[in-house]
Every structure is written in C-alpha cells, then in structure tokens.
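Left out: one protein chain. Kept in place: all the others.
Order of writing sets the labels: A, B and C. Residues in every chain begin at 1.
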Amino acid sequence: MAERLAARTALADASPRALGAPGAVTVALMAARGMLDVRLDPQAPGACERAREALGIALPLRPNTRSAHDGRAALWLGPDEWLIVVPDGEEAAVSVQLSEALAGMHCAVTDVSDLRAAFEVKGARARDLLAKGCAVDLHPRAFRPGELALTALARVRVIICQTAQDPSYEILVERSYAEYLWHWLEDAVTEFGV
Amino acid sequence: MSQHFRLPAGGVIARNEPLAFAFNGRRYQGFRGDTLASALLANGVHLVARSFKYHRPRGIVGSGSEEPNAMVRVGTGARVIPNAVATTVELYEGLRAESINCWPSVEFDLGALGNVLSALLPAGFYYKTFMWPNRAWMAYEYFIRRAAGLGRAPYAPDPDRYEKRFEHCDVLVIGGGPAGIAAAGAASESGARVILADENPAPGGQLLYSEERVEGLAAREWCENGIRELRARDEVRVLTRATATGYYDHNLVCLLERVTDHLGEPPARLPRQRLWKVRARQVIVATGAIERMIAFADNDTPGVMLAGAARRYLGQYAVRPGSRAVVFTNNDSGYDCAAALAASGVRVAAVVDPRPTGAAAARAAGRGIRVLDGCAVIAARGGTRVASVLAAPVSADGARIIGTTEELACDVVAVSGGWDPAVHLYSQSGGRLAFDGVQQCFVPGPAVQATSAAGAANGAFHTEECIAQARIAGLAAARHCVDPSAVGPVAPRRTPLAVTPLWEAPAHARRAKKFVDLQSDVTAADIALAAREGYVAVEHAKRYTTTGMNTDQGKTGNVVAYGILARVTGRTIPEVGTTTFRPPYTPVTIGALAGREIGGALDPLRRTPMSDWHVAAGAVFEPVGLWRRPLYYPRAGEDMSAAVERECLAVRQRVGILDASTLGKIDIQGPDAVVLLDRVYTNAWDDLAVGRCRYGLMLREDGMVFDDGVTSRLGERHYLMTTTSGGADGVLGWLEDWLQCEWRDLRAHLTPVTANWATVNVAGPRARDVLARLESTIDLSAAALPHMGVSAGSLMGVPARIARVSFTGELSFEVNVPARYGLALWEALTAAGAEFGITPLGTEALHVLRAEKGYIAIGHETDGTVTPLDLGMNWLVSGAKADFLGKRSLARSDTARAGRKQLVGLLTLDPQTQVPEGSPIVSAANAGRVGRPPVPVIGHVSSSYMSPALRHSIALALIEDGRNRLAEEVAVVCRGKPVRARITSPRFYDPKGERLHG
Amino acid sequence: MRYSLWSLLGNAIGGHERWPRAWRSPEPKRFYDVVIVGGGGHGLATAYYLARNHGITDVAVLERGPIGLGNTGRNTTVVRSNYLCDDSAHLYEHALKLWENLSHELNFNTMFSQRGVVNLAFTRHELAEMERRAGAMRLNGIDCELLTVADLKRWIPILDTRDTARHPLLGGLVQRRGGNARHDAIAWGYARAANALGVDIIENCAVTGIRQHGGRVVGVDTSRGHIAAGRVGVAVAGHCSVVMGLAGVKLPIQSFPLQALVSEPVKPVLHTVVMAGHVHVYLSQSDKGELVIGAARDNYVSYAQRGSFHLIEEQLRALLGLFPVFSRLRMMRQWAGIVDCAPDASPIIGKTPVANLYVNCGWGTGGFKATPGSGWVFAHTIVNDEPHPLNRNFTLERFHTGRLVDEAAAAGVAH
Partner (left out) sequence: MLLIPCPWCGARPDSEFASGGEAHIVRPPQPDAVSDEQWGRYLFFRENVKGVQRERWMHAQGCRRWFNVVRDTVTHEIKAAYAMGEPPPQAHR
C-alpha cells in the first residue's frame, strides 16, 4: 500500500469552514502552514544575524511583535522564543537551514506545524467579537498591525496577531482546543447577524 | 384605561404610544417611557406588595433602584423575573406583573397574621426560641422557610442569552446626571477614550424633571446638548440601562447592561443582558445621591414616599402621586417638591419642617403653602392607603412632642430626611469615607485607587456646583491618563444643603412601628433592642436586626439606622461608622455573570485527531482533565464488563489499538537536558543511549509521587518526555518553574508538543504483523527496535516515530505521526489489522491490562501521599544520585518509617467477587467487628477489576507494612460487608515480562 | 435571663425593654490565668470550654474589632464531618456531636439544620475516592451513604442530571447528619454562654505584642494596655502568621481570599447542602431564602477580604451547570474571608516552641464546621499543656516529620 496518509484539518468534519455575519465580521479556518518553534538567546553573538540569513526574515526583538516578509513570518513568543511560519511543506527545509546556520549554539528548532490551528477574523465588528472573550485592549491606539498578544480567548491560550488595519486578525490556538474555540466563535457572532 | 392621575401635559413620555399592561389580573394603560411604578401611580394604584416579615401593605416609596418595597413578579413561564423592582421595570406592551409573598391577594393577605403577632417577633426573636424540644429546630424551620423569601425561584430553564465583554478606556464616568455629563464632556475634550454609564433608560438624572435653568438653558435642553456632544465624539461610548454593579481591584468596574428587558418580544439574536468588564485608567464616581426616609409611626403606609420620587413622578412621568399632599422635610429640598406638587394641581395641605422658619419656608408661605415649622409628622394613618397624618411641634432634638397634635387629611406624604451620596462604588474601590456634619451624610474621603467622586456623590447638591466640580474632575482624570503625576486644581467650595438631623420622629403611641429598613421590616425599636442587648457595633446591629441585608441593601434606611444607633448608644454617627459596602450595587442576574460559557461550553473540551472516529464507533467516553477519552467500545448487547472483556482478550491474544494522543509530550533540547532529567526523576539518565526510552517517576519536593511517564532520547541533546494525560500541564509548569527560577544556568529548552502529535498504540502478539502491512522506512524487527527502543522515519509517506513502550504488558508499538495524519493512520491500521482481529480498546480495558501486570496508575495507586518506596519501586530510586527533587524528603522520619502503606496485590478468596475500588481494608481479626465501629483501617483498594486473561478478580491495594504480610488474609469492607482476601504480589500476569520482548 | 418562648412572651408584654446585655463589655484586668487572642467562633468556644469543662473562668477573649466578624461572619455555614483521614474524621465528628446539642447547651438557637450534605462525583476517580471516604467514615462510626444519579435526582429535583452536561454526574455521597447553621449565632451564643460563666469578652482590643520571659509567654501588649497571662492561646485564623510572628514563631500557613455570595431571597427551592469540588462550587439555601454559594479560593496571599472577579464567574458557571433554573435569580451580595491554609489542608492545634503559648490555626476553608470541637480540644491542650487525643496529630512538628494529615491530596480540592 504505497498511498500516502491523508491530512485532515483541525476541525471536525461536520463543522463549517467559515462563519460570520456579512458586513459585520467573518471567521475562516486558515489552511495549514509550516511552523517552527525556535529557541535562541538573542544576546548570543551572531545569533540573530545567522538566523536572519537562514530565514530571510529578522527575528523580532520587541516583545509581542510579528515580522512578515513574502509569505514568511516570525512571531515573538518569549524573550528567547519565536514561531517561524512558512508556506506548508517548506518547514522541513527551513528547519535544516536554520539548524545548520545556528550549529554550535545553544538553540532548539522544533517542528510544531500541527501544534496549532489558525482562524482568520476580519471585519468592522471583529474587535467587538474578540472583546467578548479576550481581556487585551485591541483598540487601534493600543494594538496595531504587526503586533500580537499571547493571551486567553474564551479561556483558552491563544496568539492573536493583527494582520491588517481594517481590522483583521489571525488567531492561533492549540489544535486540541480548535473545535471548542470554533463553536465559541460561532455562538459569539450570533449577535452580529441580521 | 382612565389614568386619572396622569397630568394632561409634560413628562418625558410618548403620549402617542399607549401600552396596555396587567397588574394582579387587572388591566391598565401607561405610555412608552413609563416604568411599571409610574404607570401604576398614573392609574391610582399604590398598594403593590406585602412586607417581608410582618406582611404589612406596602406602596411605592422611591422612583429608581433605591426602591425598598415595590418587589413584584414580572413575566410568566420561563421568562419570569421573581423579584423585579417595579420602579426600574420599563413598561412594554402586554407586560404582566403580580404581587409576591402574599396569599390570597395583596389586598387581603393571611400572612398579615405576622403583623398581629409582631410583638412576639422583635429583631432576633428566632435566636431566643425554637429550642424546645431539643433538636426540634428543623420542624420549626419548615414553616419559617415557607414564610421567608420573597418571590418563587423560576422552575423552567432560562431561554435568554447573556453575553459578556471586556472593555478599556481612559476615563470611566459612572452616573449620567448633570455631574456625569459634565465630567464626560470635559474628559473627552482632549480625545481621551471615555465611557459614560447610566443605570436609567436615558441620561440626565434630576435634569429630566427639574424646573431650574442650567447655564442659561432649560435643564432638559442642557442635558440633551451635552449628550448630543458626547455621542458625536468618536472615542466616547454612552451606555444607558447600564448599572455599575461592582468596583474591583486595579480599576476593574463591572457594568450590567439591560439590553432587551424593556422590549416585550426581544429579537432572538440579542442577549437579554450584557456584563461589561471595564478596565479604566481613571474612574469618576458621579452616582448622585439617594434620599433618606424618616422613621415615624406607620411610615410604611402606601402613599408615603420620598419627596424626590414624588418630584420625579410629576416631572418625568407627568403623574400626580395623589390629590392632597403633606410634605415632611428636614432640609430645603423638600420645598422644591412642595412647589412642584402645587404647580401640578395637587393641594399641598402643609409642609411639616422640624426646623425653625427659614428662607425656603418663607418662599413657600409666599406661594400660599402652609408651613408647620418646628413640627414633625409623628404618624401616618390609613392602612392600605394613607388617609391622614398627625403632625405636632417637637423639641429641637426631635425627641419629644411639645405641643398639640393636628391631623392633616392627605393621600400622599412626601418625605425627605436628607440625601446620602451614593458612595457604594467609591467605598468598594477601597476609598475611605468621611462624615459631613453640616449635610449629615457620609462623603468620599481619600481615594486608594485611581478614582475621584463628583457631584451629589461627592456631597455637592446644587446643580451648578455639581457641574463645575465634575468638569474639574473630568479634566484632571484625562490629564492623569497622560501624566499620572499631574495635579489638577481643587474643586470649588460647596454651598452645603443644610440638613437638621431627624432620624426618628417621636411617637404618640408606645407600640408604634417606625420603619427604618422597609424591605427587611426593621423598626427603630429593633435598633434600640439590639443596642440594649449589647449589639452596639454597627456590623452587629446590622446582622442582629438584618438592617440593609435585603435586595435594596438598605439604600434608603442604612444611615437612618446609624443615626438611631448613635442616639441610643450615646455616640456620634462617625463613631458608629458604616457597615462595609459589598458588591453588587444592585442585584445582578446570575445568568449574566455566567455568560455564554454554560451547558456544554462550561469548560473547554479538548479533542484528539481521532475523536470523530471514536464517536462514530459508539464509544462510551470518560472525562480525563479537559479531554474525553473512550472508556470502552460496546458492541450490540454488550454492557461495560462484556465489552472490556472482549477488548482485553483481543490485546492478550491478537492485537488492540488505542488512541494515546492525550498523553502529555514535552520536547527537551540542550546540552543540559540530561541534567534536568536527572534532577526531576528518581532514576539516573546519563546512561540512556540515543534511540532508547526509559520510564521515570517524578516526585514533589515532599517526596510524594505526582506523575510518571516514558522519556525517549531522540538525538544527542534531544529528548521527548511523555506525562500522564491529566498531569501534562502540571509537569510542564513544574519543569518551567525549576528551570526559570532555581536552575537558571541549565541549558535546556522545553517545548510542549502534546497536540502536535497523534499517538496510536498498537499492542498484542500480532502488533508487529499489523504495522508491517504499512509502507514504512522504519525497521520494526526486534533487533532494530527492541523493547523500550524508539526510531524515527517515514510511514506511508509522512514523518513518524515509533517507540516500543508497553503499558499493557504485550508487544506494543506507540506510533506517533503529525496530528493532521492521525485519523488516516488510525483508519489505515484498522484496515491493515482487520485480518488479525484488531480491536479498539478504551481506558477501562487499558487499566485492566496494566493492573494484571501490576503497573501503577497515577491517581489510582498514588494520591499525593505515596512515595516510590511505598510503591515498592526502590529499584527506580537511584542511590548514586546526590540529589533529585523529593530525595531529601524520603529520609524524613515519618516518610522513611516502617509500617507505611505499601503497594501489594489482593486476591479475593472467592475469585468471582470484585471489590469496589476505594474500599477500606481491615485486618482479618477485625473482620467480625466491622458493624461495631470504630475499627482501625489498615489500607484501601486502589485498583480492582475482573481479569479476563486470568478468569478471576484482581486488585491492587495499599496496606500498612503490606510487603511483609504476603499471603496474609485480610478483610475488604465492601459497602459495610467484609470480603475475605489474601495479600499477594501485584504482578498477576507474565510477572517476568517475557511477552514484552517478542 | 434564659432565652425561651416564655421569656419572649414575658418581654413582649413589657415592650422588650428588659432584655439584658448578651455579654458584658468590661475593661480588661491586668492579669488573667488564660488569655485567648481572637474573638471568632474558635476563640470564644475555647473560652467557653475552659470554663465549662475545666472550671477555669479567669479568662479573657481579646478581639481587635467586634466579635465574630472574621471568618465566623463570612463563611457559607456548612457543617459536616465527612472527612477521609481518621484524625480529621474523629475531630470533625466530635464537633458534629457537639453541634447536635449546641442550641440547648448555649441556650441560643444556632439553627443547626441537619438537612444533609451531598458531595457530587463527576469522574470515576471521584467515585472511587467517595467509596474510600464512605468506607473509612463508616468504620469510624460516622453516617454516610453513596447515592446513584437517580437517588440524586430524587433527593434534589432541580439538579441537572442529564448526561449531555459538560461534566455529567456519576453519583454522590450524602452525610444526612450534616447541614448548615446560622454563623452569627455561634459567635454570639458562645460569647453569651462564656460570659455567663465569668469569661471577660474584650472587644476593640488589638494584640500588638507578645511578651516572653525565659522562653515562657508572660502576657500580651494590646491597644488597651498590657495584660499579663499565665497562658496564651492564639486563634486568629487568617492573621495567625501575624500574631504568632509577634512571638517569633513562623508557621506553614498562607492566607488566601475565599469568596462567597448570596442570591436574593426566594421561597424554599433547595433543601440540602450541595458540594461539587470538581467544578469548585458549593451551596445551600439559608432560612431567609437566600442561596449561599461558596467559590474556590484565590491562590495569592491576601488580607484584603476581597478576591478576583473571575472566580465569581467560574463559580456561577459551575452553579448553572448543576442548576440551570437559577439563571434568572440575581446575586445580591458578594464578599470574601481570609482563610489560613496549611499545605495538607488540616489544622494546627497545639503547643508552640514558646512555653505556655498555644496556637489553633490552619483551618483553611473548613473552620466553621469544626468550631465546637476546636474549642473543646484547644481548651484541653491549654489546660494540660498536652494535646487532647483528638488533636494529638495536628502538631506543628508534622511538617518536619512528614506525618501530614493530607485532606487536600485525598480530596483533590481543599474543601
């Protein structure tokens, strides 16, 4: 049996793939992407430079920020931790490139492509929707594109990134909680329906 | 539908929108903008309730959330509101309300018997009686509980939705009266993010019914301009029907917004109520003030109401509270009420004022209103509706009647005992209170959190001064957001509202009931009784008399109670102090506090990649932490034991398949990873080769086992630790704590990867045959992949890792693939294994199989008080290591003593008897004394199953000095009956573990 | 004057003018045989039993504010003895036996209502734990019964026993002799009874220092002057570290907020006490008609008598998971106590490194139900300078030897 194992999304087969209230807010499950958890001491000499060369994107040093460049992104997860997001399938090669670039340094590169599911939340009422379950202030004065928050949404741990001004957000949640959070969002958009 | 008492013009009501409603079965009419209370008064209905304890007839006293009496049941069926406050219920078409706590009707209530016996029911009477015969309290309690309580709790589940949301702002202004509007206006001028919250349907407060001119404009016009200006600013949010219910730490303020309570048929998508959790950098408390009653004989007679409420019914609702009024006031604000009554065509029989003649009295006399100065109302008469009052000259201190009594016919009595700033939220913020002797009220003192008070809430009772003070507070608050050290100008001096204290009018009859807390039926005599019996501390007096302990939390009566308590104990009010202001300001619907995370969403539910398959296969589940794992997979006609037997035999004889994705997985990388393992586990790890795994036991620092699992070495400096499903978060937190706080020099990185991998355990003699069917680069041979070995490669085109780890005691392969492929892997293995009779097994079968092997299970054999030595796992405790977490504690005298409970096997003498898990164990000698306690317990059953492979019951137990009592007979006490059993080795099946190495 | 229907009738005629003070409020003497620091239920009970059981009446109870307003005035009034460890079971059962006669004993209606305490199980692990606890209790002579889900539905009709719930119910354990009581009546009842036997109740008297001489305690400094004492017993719950610190004695105690709330009063709807440790909520209905609902404790040290709001949200989510019909009821009042928690969730009652100084603390979330038993054994310990058999294992030294009385581990939740 030479056929390949089929991949499935983080949601149950029966769950819809998009929710929302037209004109107010839409929520969509994002396609899988390659993700690497990188642990590295940014103060170590040459560390950040080597990483940037290997990845083609700088590791953001300012807490709670996200840098993105032609299909790749680097999310700050901690003082010595980042999440590298690359197109699906490229993670293995990037992992090797990065590990080789950082050879000899105390670092860790772990493939976590299946650890998190991602939802995209867009629209005028996106902030009102997320405010139902997230204590972070998403007001434009406090939270801008390129910033992210490691926080709780509906009591589960998430990463919220603002990806555009209109506003649109990317919510990363651990895969085992994806179905629960999806139903929570489904219920929370009810109010914005017609 | 006659509304006799509706004024022909005026009011903030929609006269073109008549609304029909029913009260106690009778139909009435009101208008859009009415409350249930104002609509009832418009139709001349005053009697609305029966009091809590004496079941005396009660009318409407207030006009808002301070109302103590008018509690009614609103709505029917599932949407009933048991104790609704009529003065805050907005009228809608078809509203139905009934009086509560009375039978058969509010006009004629048998409960009034309590009033007849009231002499026997002073405050705290229930502490002094109901003690005979001994232990008979529960018989009395049966009747007491039925008499107590207001409305009936709803019986149907709640059909309404409740939402919650977080919000942030620079300045939160609580209260939308003149002070609130001015403060919000000033704060938002600089573009600050401002929220103005008001509990009423429309902001404005007193401006909605005041005749005075404000900054050259009519009161209502000033208010409308202010609100229009606020709504026009982008960063200002004006919330109406939103009560600030609680002020918590670090300026978190909860607002309860009543979204659809005022709509008869709310749209389904909208929540009934929304709880706002606002984090504000600055808070301005502009909550106004609440008028006080005065305690005089029978002051609870329907028709006796607060003067401010009477003005509001006249001005805001265009309702005459009666035809002939007496105003009883100890401060000038009462005269505004008299003027408003007169202007609306209500005959004002007299203004009774205990103070000597003042300017206000002179102005009233000038308008032809009779003023009885130096007098007090000493009693109301009338039963279910006031018909007259008795007024008499009183001494300067208000304690004695010093002249002839005069009866004044009237059908409404407007009372003003002074005004109390609504300092509840300010006090909840931790702010101290000070007593304003001139205005006889508590006012905000020094603040603790980033908050300030403005307007009447700060003791400024004149509108223009409220506005000036509020603007300064608003500007200061906005500036503090930018520069916390900024010091704003001080608010202007206040011209006080002079109040001559009169808490209690003298009574002509000895036994008259002068009510202090109307809702809890507490009289002035009760306060005096409490003091007489030594309950002089304000908190004692409150609890002894239950003053202020009902749904209105004593808003109109508490300070009156403090005044009377001070007088009878010879103290000043500041010396008496106040009771603590506890949230919420007004009662909050429990559904709104719970929000949408109820029912199935009470807690998050975690799923594995194969969850759908288990559900489709008809698995019965059990909760494991936030996961749900299949317990067993019943086929047609099978109960649990039959299904478990089939699943166990499948694993022992052929091959089983188990979803182990819930096990915790922690990726550990770094040169010191092995040092970390050595420090957290009891055994040594430095000799573990790459491609091998090892079992580890993790202790807390007190030496007790708290988790276990297998750790694999995947690379030179790369390990993968597994933990129990329930312990995953705990272990991760435990390791992070030590690495980040104690061993900061250790170079080891942790990355939790539990949900990244789908884990399928294939176990049984034919396990390798099944796996061999799948195309893979991984060599499954015993040589290449021995027991406790691990190797990685690809499986059916995807990255995979296979470990020879066995909890069942059989040949076992733990196959890990990235989670997205988990279901496909499970389906492929199930298909490949069909010819070998592959059978899915649940956690119950897994536990039977591991118990047959004598393997421990965290949570069964361990309960946080068990050491590795108790479990007989001495072989796992490294003698060589100088230290590991918990090691030192193992040497403590009690932890190292002989006679501790030790893990042993247990076989019932009757092999078909299975003892319940948890059953206590006693010595054989004590078996006979089980019915005659106390009987010393020597241990308990930690695991107990029927073993299909051995065809008899097996059990594991923790028994005192167990390992030295092998073969000894003991008695397991099952639901009170002793069952004889024998202590054995815990390894029942394949003790040498040959089957593992196939 | 004895409290009874007759004294109530007699006084009703006189307009209740002649009721005497419930307890005297004397100026503190300069010396007492025994000084009890802490005027809560435990301190007052100790003073009462010193006088009643041991005839020692030269006793003062010092309370920094009015009596009974600490945890005694802030708890959820549950009384039970369904404990797992023998040491706890015997002590709490002794207390329960005293409860059963306490109104009569104190001549003050404590309103102790033995309406049953039902613990709920949501996992098979909890069912096994209940089996173990029920078995141990019976062998200690304490009543309890295991209940099926059907039993629970019959016993508590408004309980949601559908298996569609997020945490389906699997069964329960009931102790029918458990129930609830009126918390204020305990403080006032013991104060009045102790006062009648000659004990001085000294309120508004904060202890600011503990004087020692030659390793022995000789008295306390207070806001109302120095008071010499032969022996000093400290029972100040959440403030035990503060007061014992005055004598240089450190404790294995952390003081946490424990929040509770009451609903508006409604007609009788819940006729027993329900405890659901798994989802951190427990409740009963007071005689006035309020649901009295307890929450999990906060996990940061605090003396503010205030907790975090998210625990109220969690508590009420769990409440509606069990009783959906309470959704439209309203929360009327919310507060918090300061609970002194020991690592094994068991009390510390006994001697201290300082001679003649005794400590009674560590009751955590379970102090109210133990009040009579705690007073009984603490009085015995003070008089004999030796623990009573019932508190012999609740020593400070257990945290050195490791012989803990681990109710926390057994119950999984510190209740």
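Just so we're on the same page, contacts are C-beta pairs under 8 Å (C-beta built on N, C-alpha and C of every residue); 3 or more make two chains touch, one makes a residue touch a chain.
Only a predicted model underlies this, so the values are computations on that prediction, with no experimental measurement involved.
Undergrad: Among the chains you can see, which ones touch the chain that has been omitted?
TA: Taking every chain of the complex into account, the missing one touches A, B, C.
Undergrad: With the missing chain put back, one of B:Leu252, B:Ala524, B:Met698 or B:Ala851 would touch it. Which one?
TA: Touching the chain that is not displayed is residue B:Leu252.
Undergrad: Specify the residue from the set A:Pro79, A:Pro140 or A:Gly193 that touches the hidden chain.
TA: Checking the options A:Pro79, A:Pro140 or A:Gly193, the one contacting the hidden chain is A:Pro79.
Undergrad: Looking at C:Ile253, C:Ala295 or C:Val383, which makes contact with the chain not pictured?
TA: Counting the whole complex, the residue in contact with the absent chain is C:Ile253.
Undergrad: Where the complex has a chain not shown, which of C:His94, C:His239 or C:His388 is the residue touching it?
TA: Of these options, the touching residue for the absent chain is C:His239.
Undergrad: Just to verify: which one of C:Ser308, C:Gln334 or C:Asn360 makes contact with the chain not shown?
TA: Only one of C:Ser308, C:Gln334 or C:Asn360 touches the chain omitted from view, namely C:Ser308.
Undergrad: List every residue of subunit B that touches the chain not included in the displayed model.
TA: 248-250, 252, 277, 279, 430, 448, 701-702, 733, 736-737, 740-742, 744, 882-883, 887-889, 891-893
Undergrad: Can you list where subunit C touches the absent chain?
TA: 239, 241-242, 250-255, 299-304, 306, 308-310, 342-343, 399-402
Undergrad: Across the whole complex, list the residues on subunit A that are touched by the chain not included here.
TA: So the residues of subunit A touching the missing chain come out as 63-64, 77-79, 81, 135-136, 149-152, 157.
Note that in this section only the chains that are shown with their structure count from here on.
Undergrad: When the C-alpha atoms of subunit A and subunit B are each averaged to a single point, how far apart are the two points in Å?
TA: Centres of subunit A and subunit B (C-alpha means) sit 33 Å apart.
Undergrad: Measuring centre to centre with CA averages, how many angstrom lie between subunit A and subunit C?
TA: The separation of the two C-alpha centroids amounts to 49 Å.
Undergrad: Centroid from C-alpha atoms only, then distance subunit B to subunit C, rounded to Å. What do you get?
TA: Whole-Å distance between the two chain centres: 22.
Undergrad: Hey, what residues on subunit B touch two or more of the other chains?
TA: Residues 164, 277, 597, 601, 603, 605 of subunit B touch two or more partner chains.
Undergrad: Of all the residues in subunit C, which ones touch at least 2 other chains?
TA: none
Undergrad: Can you list the residues on subunit B that touch subunit A in the complex?
TA: Those in contact with subunit A are residues 161, 163-168, 193, 269-271, 277, 279, 596-597, 601, 603-609, 611-612, 627, 667, 669-671, 747, 749, 751, 753-757, 773-775, 795-799, 817-825, 828, 832.
Undergrad: Going by the contact rule at the top, pick out the subunit C residues touching subunit B in the complex.
TA: 3-5, 7-9, 12-13, 15-17, 19-25, 65-66, 68-69, 73, 86, 100-101, 103-104, 107-109, 111-115, 122-125, 127-133, 135-136, 138-141, 146, 158, 164-167, 182, 184-185, 188-189, 203, 263-269, 279, 285, 287-289, 306, 308-309, 312-313, 316-321, 324-335, 343, 398, 400-404, 406, 408-410
Undergrad: Under the touch definition given earlier, write down the residues of subunit A that touch subunit B in their complex.
TA: For subunit A paired with subunit B, touching residues are 1-10, 12-14, 32, 37, 39, 106-108, 110-116, 128, 131-132, 134-137, 139, 141-142, 154-156, 174-181, 183-184, 187-188, 190-191, 193.
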